[in-house]
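Working notes for the structure below.
Removed: one protein chain of the complex. Kept in place: all other protein chains.
Then we have chain A:
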Amino acid sequence: MGDWKSITVPLLSSDSKNIFPYTSERKRSPTSMNSQVLRLSLPSPKNMYSFFGAFCTEENLEQSISYIDRELTTMGFPSIYAEPKGKELNLVCIINCMNELLVLQHKNLRAQEEVEMQHMKLGSDMDHLQNCYAKLKEQLELSKREIVGLQERDRQLQSKNRNLHQLLKNEKDEVQKLQNIISSRATQYNHDMKRKEREYNKLKERLHQLVMNKKDKKLAMEVLNYVGRADGKRGAWRTDKTEARNEEEMYKVLLSDYEQRQKQLLLENAELKKILQQMKKDIISLLPPQKQKPKERSEDGLVLSDQEEDIGELNKENMWELSCETVREQLTNSIRKQWRMLKNHVEKLDNQVSRGHSGAWNEKDVISREDHELETEKLELEIQQCKEMIKTQQQLLQQQLTCDDDTTLLLQDCYLLEERERLQEEWRLFREQKKNFEKERKSFTEAAIRLGLERKAFEEDRGAWLKHQFLSMTADCKPENTTTSAFLKSNLTGVCLLGSDPDVRLVKSASRQRRFPSVLSPAVSPEPFQISQHIAQNSVASEKPTADNMPNLWVESDDKEETEECTKSWEDSGVGPLFRNLHMKQLP
């Protein structure tokens, strides 16, 4: 109704404004009208006619009335005439119509106001949006400009980069060129140098000749008398012999030098060997506690190395005397192995230390200390007890020793006899007890067999009763498929939660697959599969979905017996295997 009003009213109002003048003009032709009614109905407002532009005059009163009537009837108002074909006007009706029209007019006005308001609002919204739009447009423009600017900058930088690259390349080329120039200049320089040197040599030669050939009087040595050589020998003639001797001496010098060096090296070697030996000894003495661990032995064949060590140690004395080449490999290998072991050990120690620093070790240490203290206390107690025992024993022994020898023998015999008698008595008693026990056992087994039989019968009874119960229940439920599915759903979820319950599993194992195809109707059959998925999710997820389903359930999962029933009925409907699957899913 409201909708209809809002649509029609503006139409009317607009029509009334536009159409009325039009119609009034068109229908101005004066027609016979009921003057009485007019008088009755419109007694006073004569000036109104003039105001309204004379839609209705005295001449066309009738026509106007009929026109209004027609208009009113088309608009769904009752006719203003009292009778269908009469000329009597129904005043009440007119008033009602007028009222309604007035009401309508008010409504229309209000609606118009509202619409105008809305229009204004929308207009302002529009303005706002336009503003926004403009702003955004500006922003867009700005960012576009920015982008262009950045692109320009990027381009510039790229070009700059390219230029720099070019420059770099040029520089490199230049460097290459310069290097070439340098090298060429160097060669040229060297060449010139050589030329100059040759010239210079020539000059020198010439000078030499000149100086020598001049028979330089000055060039001389004035000596009062020749002195003897420092070693007292005379200068020897230069002969091949002296040359050979020189060579010999030179080699002697070299040889002696090498010998000296070799001696030094030997000394050094000996010292190093000594150190090596010492180190080996130290390592060996360090390592044994570690070797006791069987793991280590099996690890990298250290047993072998140990053996090698032993061998090495055995003929060590000889080994050191041997030249390095023969023993080198063996030596280095053994050293390397030992070193590796030592390294492992040190690393282990380091690890321990680091662990200790990290805190765990400290804790352990504290605990162990406590344990240690407790242990020591215990041990001390034990020691004391032991001491006491020893004391008592000693006392007893001394007492025994203090007794006379004969009497002790006699006493001992008596003791033995007594002991034997006591033992025989005990033996007899024991046999009797055994017999009794066997009797009891027999009767017990018989009773057990009986009990089993009874139990079997009871189980059968119970099964039959349950079957009957369920069949009756399914008969009730059959007409409403949807409800059963819902029931199944809820049941499944409920059961599912209980899936971990061992009872449920036991029950379910009784009878399932056989019944599945027979009981389930084809209309329902697709349902469980869908449900099963649902359940699978639920079972994995949480209890929440079941809580949601709670209000729809007629079975509460709280009570164990009821759920048991549910599961049974549910199983009977043949969704057992699914169920089992669910269990399978939940079990891990």
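Heads up, the rule we're going with is that a contact is a pair of C-beta atoms (placed from the backbone, for glycine too) under 8 Å apart; a residue touches a chain by one contact, two chains touch by 3 or more; residues count from 1.
The rule is short, and it goes like this: contacts and distances are computed from a predicted model.
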| item | value |
| --- | --- |
| Chain not present in the shown complex, as UniProt names it (candidates "AP-3 complex subunit beta", "WRP73 protein", "UTP14C small subunit processome component" or "VPS35 endosomal protein-sorting factor-like") | "WRP73 protein" |
| Residue in contact with the excluded chain [from A:129, A:211 or A:410] | A:211 |
| Touching the absent chain when the full complex is considered, from A:74, A:225 or A:472 | A:225 |
| Residue of A:121, A:137, A:162 or A:198 touching the missing chain in the full complex | A:198 |
| Residues of chain A in contact with the chain not shown | 193-194, 197-198, 201, 204, 207-208, 211, 214, 216-231, 234-236, 238, 242-243, 246-247, 249-251, 253-254, 257 |
